[in-house]
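Note that one protein chain of the assembly has been removed; the remaining protein chains are unaltered in position.
Let's look at subunit A:
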Amino acid sequence: MKFTKLLATAAIALGLAGTAMAQDKTKVGFVYVGPVGDGGWTYEHNQGRLAVEEHFGDAVETVFVESVPEGPDAERVMTQMALDGASLIFTTSFGYMDPTINVAKKFPDVKFEHATGYKRADNVSTYSARFYEGRAIQGHIAGKMTESNIVGYIGSYPIPEVIRGINSAFIHARKANPDVQFKIVWAYTWFDPAKEADAAKVLIEQGADVILQHTDSTAPQAAAQSAGNVITFGQASDMSEYAPRPRVSSIIDNWAPYYIARTQAVIDGTWESTDTWDGIGPGMVGIGEITDAVPEDVKAEALALKDAIANGEYHPFTGPLNKQDGSAWLADGETADDGTLLGMNFYVEGIEGDIPQ
């Protein structure tokens, strides 16, 4: 009781101080799960932070802590930022969900933005990107480009977001090439260059000549490069240092417009708790340049697919689609609803293997 009181007093004191200071600076905090130099997920969040700094100049001050473990440590880092006067805090990993909710309860005047989670509160928004839209384009290119008909996929954790990506890539790879097979390896990490490189090597040894990754480092790109005849896609970040081969395209997370808009909302006092899930259309998901390693016609098809998704003509999960066990999921022309997509825990028909339990 005493503690909550103290915190509340501190928060109020800071709130007052914050309003006094608001004329000059709004403090925005970022909590990262990896190092800012991971070249992938955290790197792009940090690019978003830098964009906020650039956009607002002296009006905003940003702070960040990197490589924060998910759990009590995250809770402490968030509390520390709130105590230090941050009025908006972005927590950029799924595992920060409960810590974010806990800290948000103690600081009702501080706004929180949690990436990729599903728990919201009056001062907690959630946001994520429809990466599966980008996966559809990757799947199409992968299906067209593979000669061995084996596509390797490095999964991080078997959570809905990752399974959604596998399904989306698979559906479109099969459409482009009915003989294609997916081999999936679970790395159980978001960022571990050694493990990711091992996973890539195993897949290449098993005959994969296309590697898709849902992990954040560039290690699989390097592994593909040294193997020679293998193509890859940048994940979370462009990874263009591996273009034009092995990296033939990429999915880029572009958080900058969202971060700038939300910071503006806090400054204007118009911030409200929302749930944002944007894709290629609004620009939260970007498709990195498709290199010349991809034949012209395939590139044109991929770009047409991108445009169709962007303007809403086409949904990557459009029936007829069956689940892995053969049971019907979507009827002809029917599209998946967001609820099912958010909790996706099944493979679509044609993928071999089980989701690890």
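Rule of thumb we're sticking to: a residue touches a chain if its C-beta (ideal position, glycine included) is under 8 Å from a C-beta of that chain, and two chains touch if they have at least 3 such contacts; residues count from 1.
One rule holds in what follows: contacts and distances are computed from a predicted model.
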item	value
Name under which UniProt lists the unshown chain, selected from "Nucleoside ABC transporter membrane protein", "Cytochrome c oxidase subunit 1", "CopY family transcriptional regulator" or "Putative spermidine/putrescine transport system permease protein"	"Nucleoside ABC transporter membrane protein"
Which of A:Leu203, A:Ile252 or A:Met344 contacts the chain that the document leaves out	A:Met344
From A:Pro35, A:Pro244 or A:Gly350, residue that would touch the chain that is not displayed	A:Pro35
Residues of subunit A (touch criterion as defined above) contacting the omitted chain	1-4, 6-7, 10, 29, 35-36, 63-73, 75-77, 79-81, 83-84, 94-95, 98, 102, 118, 157-160, 188, 342-345, 356-357
